[in-house]
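All protein chains but one are shown at their positions in the complex.
In this document, chain identifiers A and B correspond to the written order of the chains, with residue numbering beginning at 1 in each.
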Amino acid sequence: MTPSRSQTGSKHWIQIGLLTTVLTLIFGGLFSTSALADEAGQDQPYKVVGNVKNEGLPLEGVRIVVSGGGYTEETVTDADGKWLIGVPEKAAYSVSLDQTTLPAGIAVIEEGGAEQSVEIGPSGSVTKNFFIGEGERIVVSITDQLIARIIYGLNFGLMLGLAAVGLSLVFGTTGLSNFAHAEMVTFGAVAAFFLGGILSMPIWIAIPVAVVISGLLGWGLDAGLWRPLRRRGLGLVQLMIVSIGLSLAGRYVFQFFVGGGTNQLPGFDSPKIKLFGATSLSVIDIASMVLSLVVIIGFAWWLMNTQTGKATRAISDNADLAAASGIDVDRVIRTVWIVAAGLAGLSGVLWAYFRPGIKWDMGAQILLLIFAAVTLGGLGTAFGALLGSLVVGVLVEVSSLVIPSDLKYVGALVVLIVILLVRPQGILGRKERIG
Amino acid sequence: MSSSANTPIKPAAKTTGLHKGEIRPGVAKVDPIVTIDGVSRRFGGLLAVDVEHLEIPRGAITALIGPNGAGKTTLFNLLTGFDKPDTGSWSFSGKSLAGIPAFKVAQMGQVRTFQLTKALSLLTVLENMKLGAKDQRGEKLLYSLFPFLWKPKEAEIEAKAMELLKRFKLDAKKDDFAASLSGGQRKLLEMARALMTDPVLVMLDEPMAGVNPALTQSLLEHVLGLKTQGMTVLFVEHDMHMVRHIADWVVVMAEGKVVAEGPPDQVMKNTAVIDAYLGSHQDTDLGTITGRITLPKGKK
Partner (left out) sequence: MDWLAILNNTAQGILSPATMAFALAALGLAMHFGFAGLLNFGIAGFMAIGAYGYAISILTFGFEWWQGVMVSLVASVVFSLILGIPTLRLRGDYLAIVTIAAAEILRLLFLTTAFDDITGSADGLSGYHNSFRGANPFPEADYGFGPWTYNSVELWVLVIGLITLAICAGVLLLLMKSPWGRVIKGIREDEDAVRALGKNVFAYKMQALIIGGIFGSLGGIVYALPSSINPGVYVTSLTFFVWTALLLGGAATIFGPVLGAVIFWVLQAFLSNVLPQLVSSGVLPFITSIQASTIRFILVGVGLMLLVIYRPQGILGDKKELTFVK
């Protein structure tokens, strides 16, 4: 779509102003919907199309949003009630109709309401026509929406937390800011896809096996790469850049094998169950939350009570002292890599269900959120990372109530910067000494 | 083992009459350069510094001593703006330093060195020195682009740096990276670099730690030389012989508090000091237990 350039200057000034406002401060409610054409994203390979009619009469100017897999595009219907939105992948998308743009007295009257999910068919397109008729618009109260968002956010946050505690443990014990952690997340999902999707293992076997393979990857990375590099005495910045190289190489290796598109894990489209208010979760969502909780509690127990867990905390606290008091630092770090990679793998599987879909750069998509979580909590403190993840998860979801959903990660990243301004050592971190 | 044990230590001319009234912790000075009032700093549950009142005399050499963890380095950090106290006020030459950033404190003429030496490893020794110089316009972004504006000053600075390097016996190393210096040489470089700023008050955090005994003698002379050049010196040191030899005034800290102060000879006899340092080993000589230089008992 070619944006129209013929509008009056004043509107541009306002929007430029907005752009800068957003840079420093994300503030909801300022956003006016810009006038858009009835077609959006035509240069994308796949299409979602539809026709909005009430008793045969086309409805013009109804706002439609299509989103999924990190992509969001919106448009409004033309005089014939038609709309078309191009999408980048042959995958599942959610289509929502903004009921506030419908004429008074009518509403979407089909099961599931104004937000429906569709999947691109073999033809490369899919049609979604909403059933519209006279009826009370089901207005969701703001508290219900908020509660729903908080619950989705907790789900997202728990999933992030699985990845974040691992990143934080690795940082705590080795000082490495591991950018390749994103690829360990992707690896878990890709492994689950190969086992469940291609080798057709039942998913409840495929997932644990994928997590175990992820743990093995962690072991392999430490044995084959990180430990030798530590032995060589590479500096932390050097190690960090090595991890960036590994991250780049890793994500393109995934692309090499699974291609540039999105693939689904079995059971990704399990139906949503309406719980209360505006909250509806699928069986997978609920299982995902329970699983993350159980694993995180298990992990916390491990960290607090086992010999290795205690040693891990001792090393994070003071590596030299720990080594001097007889802790086998290399062995503990090896364990930390295995645990971190296993947790990252599991979080990748859950992320594949949350998005939904596996993709070569899916880990990289949330890497910054994971870093934000770890930094918020205070680099190197595992429980801080968990707390940070929950904050980030909830923030991302709740902020999408007030800012456009394609900007929802921005809120979390801005908060990251702001928190560092106020408390550079993170929520639970400690200050360093000078001199 | 040590050579300085054989060379008789020359008695240094002490500056006296620094205080007003009876000697006790917090006693007022005739001409204080630094005044500290109610300064405290807490790390979690630990009260690292809690100084009720302290004045540092101008134009003299003051030693700050105390057991490990007494809060000496922390006090240095607070005085130089590298850390902020939780309470209290402190001033330098009558100007309050509250809220003044570290670099401004240094510009005012209060310059410090660090206990853990901070040599700028990938700069040459000479560059390290030049970095200390004041009033080089070329350090301003706009001037820096026009070499003719700063080249003349640069030559001046270089001459001064070479002179100092010669004094500290580092002139042969001027083009080496600071990273290649030994630990003791780095201490010397850091001190020489601090002197490049023409300080009013020099604060040295353990200047002798790690310096070869053969060099201590000349270092001591450097420090004494600073006084003759009109500077005030405040230094932290564990070596009691050095303290006794060059300090005009000694301040003793323990567990964050000033427990005693006074001229060196009196302070060394103070029971509070001996308690703070030795606990139960009261029969041991202070100099032998804390200093690196072991003098034979009878030689004192």
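The rule is simple: a contact is a pair of C-beta atoms (placed from the backbone, for glycine too) under 8 Å apart; a residue touches a chain by one contact, two chains touch by 3 or more.
Just so you know, these numbers come straight off a predicted model, no measurement behind them.
Counted over the whole complex, the shown chains touched by the missing one are A, B.
Considering A:E60, A:D144 or A:D406, the position touching the chain not shown turns out to be A:D406 (whole complex). Interface note: of A:L59, A:L84 or A:A364, the residue touching the hidden chain in the full complex is A:A364. One of B:K84, B:K140 or B:K269 touches the chain omitted from the figure, and that residue is B:K140. Within the entire complex, the positions of chain B that touch the omitted partner chain are 80, 82, 101-104, 106-107, 111-114, 118-123, 127-128, 130-132, 134, 136, 138-141, 143-145, 147, 150, 154, 177, 179, 190, 193-194, 196-197.
Across the interface with the omitted chain, chain A contributes residues 1-5, 7, 9, 11-12, 15-16, 18-19, 22-24, 31, 34, 36, 40-41, 43, 72-74, 177, 229, 232, 234-238, 240-242, 244-250, 252-253, 255-256, 259-260, 364, 368, 371-372, 375, 379, 404, 406-407, 409-410, 413-414, 416-418, 420-421, 424, 432, 434-435.
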